[in-house]
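One structure, as structure tokens, below. Some questions next.
Note that one protein chain is taken out, while the other chains of the complex remain in position.
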Amino acid sequence: MPKAKTPPQPVVVGVYLDPHALVHAAESARDRGFRGLDAIVPYPVHGISEALNYKPSWMPRITKSFFFAGAAAGFTFEAWSMAVAWPINISGKPFVSVPAFIPVTFECGILCAGVATFAAVLMAARLRPRPNFVPIDPRFTNDRFALLIPYGEEGPAPAQSFLAGTGALEVYEIAS
Amino acid sequence: MSTHPAVAPQRPVPAPLEEPPIYREDLTLTKVTEDILAPVFAKPTRQWWTAFLIAASCFAIGVAAVVYQLIVGMGIIGIQWPVMWGTYIANFVFWIGIGHAGTLISAILFLFRQRWRTAINRSAEAMTIFAVMVAGMFPLLHVGRTVIAYWLFPYPNQRHLWVNFRSPLIWDVFAVSTYATISILFWYGGMLPDLATVRDRIAKSGFWKKFYGVISLGWKGHAKDWHHYEVAYAMLAAIATPLVLSVHSNVSTDFATATAPGWHSTIFPPYFVAGAIFSGFAMVVTLLVIVRYVFRLEDYLTIDHMEMMNKVILVTSMMVGYAYFTELFTAWYTSNVYEQYRFYGVHFDPHFWLLFRGPNAVPAYLMWGCNVFIPALFWFRKIRRSIPVMFILTLFVSVGMWFERYTIIVDSQMRQYLPSSWGSYRPTRWDYAVLLGSFGMFFSLFLLFCRFVPVVAVAEVKQALRRQVGEPPAPKPAMEEVNA
Partner (left out) sequence: MSASTIPAHGKEMDPRSDGTHFPMGHLEVATVADPGPAPISKGFRQQLWAALAIGAVLLLLGMKFDPHRVWESVIVNYLFFLILALGGLFLVALEYVASTTWSVVFRRIAEACASYLPVAFILSPLLMLAAPHLYFWARHGFHFHRAEKAWYYSLGGFDFRTGLFLAIWAAFGAFFIGRSLRQDREGDQINERHPGGWGKLSSKNGRMAALYIPVFAVTFTLACADWLMSMQHGWSSSMFGLYAFAGMFEAAFALLVVLAVTMRRRGWLGQIVTDHHYVDLARMLHAFCIFMVYIGFEQYFIIWYSNQNDETAFFHRRLMGGWNWMFLFLLLAKWAVPFVILMNQKVRTKEPVILSMAWLILIAEYCDIYWLVMPVQHAVFTLPSWTDLGAFLLFFGAFALSVSRLLRKHSTVPIGDPKLVNSVAGRYL
């Protein structure tokens, strides 16, 4: 079976039962100066983004800009096809009937915004069909919380001792 | 003006309130996963097979009727001049409306932070998608020449013609297809972490492991993934909320922009939206009563959840009642005799003392009775919390809402402006067969869904469970506020 994508660097994994402990561990790891911290959690844990110093997500910008782009494109296409490409007088309405164009304009904006947001998630989380996926630990999608600390030449020992001191149930390392 | 007093008196106030727990206190994350995933791993039960076979046979009847109609032609169904929009359009409006509850639960309740939604949003969203799929078929069948239904979409063709964007029917095409797309993305996106949970629970490699590996798209659950995922979910909820309002508003403009008496009414868009939410919630309750029984999910789909749903049904029933009231009031207020005849003459024929003598009175009474008066029983707490009673009441609501659509669509065509344009309408057995088939299709798809993916959003229930226990304090750097 081909290897699924593992972390590029060797990491020490600390496994927690309690998300509270995980957030505290992540916070103190950050303050201790560990770099490249990562966590794997079965559900969005409150406070982990702050503990890992993540910037606010750029998703809202994607949604908003694609909404306006889609709406503008939709309206332009309607106006072009009704007034320029083949103008037909239908029930005496103006060729560019702004009120009548609004529903489709709105739907085009929503469609673009929704598809773009979904695609952005796929890209941000690098999601694609993986028939032979092997998880680091299947419990991380169930009931365990993990803090991942990568290590370099200094070896796994500092991270291991740190994690053991934060109340991790298990500490193990994964070589890449 | 004077300043604020330096020392305010301390007043005794009650201690901080505990929200009543939504889920049982002894649930653990492990147990949540096991319980909810159990139907996915277990062999289907006899109840499931029974239900599925019934649904599938109904579906088969519908398919047979549709095939016969495609071969023989539109003549077999009941439409005849002047009623050219028959049960197909009523079914379309009905099923689109059913779908609205799913989006409402998943998007609007999410934005309003109603925590009780976590247990029901998955099945409600699935219901949305299947309802929209069912609904989407009816315009295609209704156009008669279904093979060229793709003409509804604007595409470059050799005649250089485009669709008429000033027509409400084209708005529908865009609204329904956008709605279907966004609902599927919202549902599938919300399901990714749970599919990963299923994938990681499959021990032996083989087809199913590969299958869930493909459909879970390799979701790993890194904090960074969740970080973007949560915001994206909120953004999808924020766009789905106006979308759900717009879809049924567009459907209502199919009628409201026409000049037919009874159709042309400015309240139609919000009225249709309220009716859609009403019928959709009723359908959700019907389905959840079955699901919680068949799959033993009483701990997750609790009686409190059901009560909240019934409250929403009560509120939307009153909104629908308000719309009926304004329609009647405006018909009385206006000096338009056609409008008045549509509302008073058709149902309460003024030439007869007997109320039940209007040409199309029975559907109208069903509509009033099942949509306004029967749901009023939900004013009583006992009834809101009784599973058998709510099951029966919500079935009544479904019946009432179908007849509401039937009444709106058919009555106005039967009684146009000139008596020379009056006519009658009666659905044939083929109409009923296709209607039965639509229910069969809907329930078959829903039962298959229950079989292959978790019916309750596992990750969200876990999150709600954690909230119930109490969240740890947030660390210092501020997170972008996530909402509409």
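All chains are identified by letter, namely A and B, in their written order; residue positions are counted from 1 within each chain.
In the analysis below, a contact is a pair of C-beta atoms (placed from the backbone, for glycine too) under 8 Å apart; a residue touches a chain by one contact, two chains touch by 3 or more.
Everything quoted here is computed from the prediction, not taken from an experiment.
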| item | value |
| --- | --- |
| Hidden-chain contact residue, picked from the options B:Glu327, B:Asp411, B:Asp431 or B:Glu460 | B:Glu327 |
| Options B:Ser57, B:Thr257, B:Ser386 or B:Thr428, residue touching the unrepresented chain | B:Thr257 |
| Sole residue of B:Pro270, B:Gly369 or B:Gly423 that reaches the chain not shown, by the stated touch rule | B:Pro270 |
| Those residues of chain A which, in the complete complex, touch the missing chain | 46, 60, 64, 92, 99-100, 102 |
| Residue numbers in chain B that touch the chain omitted from display | 1-5, 7-20, 113, 242, 245, 249, 253, 256-259, 264-270, 304, 315, 318, 321-322, 325-327, 329-330, 332-336, 379, 467, 470-474, 478-481, 483-484 |
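Going forward, only the chains that are shown with their structure count from here on.
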| item | value |
| --- | --- |
| Geometric centre distance via CA averages, chain B-chain A, whole Å | 29 |
| In the complex, chain A residues that touch chain B | 1, 4-5, 19-20, 23-24, 27, 38-54, 56-57, 59-60, 62-63, 67, 77-78, 81-82, 85-86, 88, 90-91, 93, 97, 100-101, 103-104, 106-108, 110-111, 113-115, 117-118, 120-122, 124-133, 135-136, 138-143 |
| Residues on chain B engaged by chain A in the complex (per definition of touch) | 28-30, 33, 154, 160-167, 170-171, 174-175, 177-178, 181-182, 185-186, 189, 192-193, 196-197, 199-201, 205, 210-211, 213-232, 235-236, 238-240, 242-243, 246, 250, 253, 459-460, 462-463, 466, 471-480 |
